[in-house]
Every structure is written in structure tokens, then in C-alpha cells.
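All protein chains but one are shown in place.
Coming up: chain A.
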Amino acid sequence: MIALIGVFLLIQAIPSLAQNNSSFLFSRSWDTGDPANLAFGVLDLLLVTVFSSVFALVIAMPVSLGIALFLTQYAPRNLARPFAYLVDLLAAVPSIIYGLWGAYVLAPALEPISTWLNENLGWIPVFAEGNTSLVIGQTIFTAGIVLAVMVLPIITAITREVFDRTPPMQIEGALALGATKWEVVRTTVLPFGRAGYVSASMLGLGRALGETIAVMIILASTSDVFGWSLFDGGDTIASKIARAAPEFNDPRGAGAYIAAGLVLFVLTFVVNAIARSIVAGRKEYR
């Protein structure tokens, strides 16, 4: 099935790639307005996609680790269940809802924070002056935070499962040796669950990379190139395709977007493959 999708994308993309006037992988501009004179490059889209997803992961990973540890090791059973259910529920919220919430509620609310970060930590490249208005707030910063909320339940759910499976013998052994609760976590739960946690994060990353509607609504596109700031706008590969899809009227122009889609396909495929290989390498999880 996956191979078929790949083949479909490839077949659709090749004619446009052949007609492309600029380097597909290294050009930063995207111009498919004139189907007879295509000049598109995926680099900027790819950078924004990866940058926003990695930022989301930077936020989501520690938070979900904390939640998973709390739920499996610290919380009493009758509190852990409803709480875990609540976190799982986050995954059930449709992404359009996240998008609207991010654009209309979160973006204005984040304005003081992003302005403060920009003014006081602006010397760090990621907090530097971006190419979109902070007041409007449709930045990678906002989009990344929403993405973090979206991937949080995925990472938490898997990590929780893995932590739950820590052999009781090990935990009891550590306790018998006089370890405190935190030492138990550090010496048994974390080493046992690390691979599961990392692969859960990878799955979350795959989700963030491909997120379309929420990013499309939140993120402002710009005409400037991406400058490695969280306060930049831009387009991810998925949002770019979604924005253009209603007006596809020429197979050559559409092919350009399909070529970008192919890049995203390969990227998420690789990320998920890495996640799987990490899990597959550990025989405890089988």
C-alpha cells in the first residue's frame, strides 16, 4: 500500500520535476503561477516543516515524560485513570479545532510572551526579529505550541504503556536496596523505558510533520525566506499543498505540489522507520 502511494506520487511528480527551472531540493522560492514556466524549490518548506515540528517536540517531550512518570509511578491508581483518559482525549480533538483555537485564542494571548522573548532574548537566533507581525501572532512559535499540544497525547500514551511494563522485580529490587522513589525511577524505569520514549517521540514527530489544517490556519505565509526565527511565518509542505489544492487546474502545477508531497512522504516514512527500528531493537518490548 505504502509502495503504491509512493509510486503514485512519483509518477505524478516526474513530469513537473523535469520541467522545473530551478533546483527542486535547494531553491527557496516557489513559483507555479505559470504552468509553462515552473520554478519551484522545496527547501524553505522543508526547513519550516522540520523547524516547527522539532520546536513542538522540544516542548512536548519533557512535558509528556513528566505526565507519563507521574501517572505510572506517583499518582494513585484512581487518579491516574481519569487523568490518563483526559490526556488521551486531547488526541481526539479534530485538528481544525486546534487550528481555530491556535489562531483566534492562543495567538493573541501569546503576544506578550513572544514580545518579551523577542526583546530580551533577541540575540539568540531563534528569538530574533521574524518576518511576521508579533501582534497578530501567526508565527512558528504559536504553531509549534499548538503542534506540541497535538503530539502530546501520542507521546504520553506510548511512554506510559512502556513505563508501566517496567519489571516489578527491578523496582522492588531497587526499593529493597533502599532507593527513594526518584532513585527507583532513575535507575529502573527510565533506563527500561528510554527506547520506548524516544520512539514515541518519533511517532509524535511524524504526526507534527504531516499536520496540515491546524498549521494552515495558524501560520501566516510570507514572501520572505525563512530566517531560523521562531517568529517567522512561512509554510510547511502540508499547509502549502492544502492552500493550493482548491485551485489545481493544471497537471504541471499540481505536479509541483505532488513533488513536495513526495518529500514529506519520504520524510515521515524515514522518521517512522527510525521509531520502529528503535523499538524492534529491544527484545523486552516484544
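The definition used in the following text is that contacts are C-beta pairs under 8 Å (C-beta built on N, C-alpha and C of every residue); 3 or more make two chains touch, one makes a residue touch a chain; residues count from 1.
The working rule: contacts and distances are computed from a predicted model.
A.B. asks: For the complex's missing chain, which UniProt name, "Ring-1,2-phenylacetyl-CoA epoxidase subunit PaaC", "Nitrite reductase (NADH) large subunit", "Ferredoxin-type protein NapG" or "Phosphate-binding protein"?
C.D. replies: Matching "Ring-1,2-phenylacetyl-CoA epoxidase subunit PaaC", "Nitrite reductase (NADH) large subunit", "Ferredoxin-type protein NapG" or "Phosphate-binding protein" to the record, the invisible chain is "Phosphate-binding protein".
A.B. asks: Can you say which of A:Gly137, A:Gly193 or A:Gly261 touches the chain missing from this structure?
C.D. replies: A:Gly137
A.B. asks: So one chain is hidden, and I want to know which residue out of A:Leu17, A:Leu175 or A:Ala244 touches that hidden chain in the complete assembly.
C.D. replies: Going through A:Leu17, A:Leu175 or A:Ala244 one by one, A:Ala244 is the residue touching the chain not shown.
A.B. asks: If I consider the whole complex, including the chain that's not displayed, which of A:Val42, A:Val87 or A:Ala103 touches that chain?
C.D. replies: Going through A:Val42, A:Val87 or A:Ala103 one by one, A:Ala103 is the residue touching the chain not shown.
A.B. asks: List every residue of chain A that touches the chain not included in the displayed model.
C.D. replies: Residues of chain A in touch with the missing chain: 33, 103-104, 107-108, 131-133, 135-138, 216-217, 220-223, 233, 235, 243-244, 246-250.
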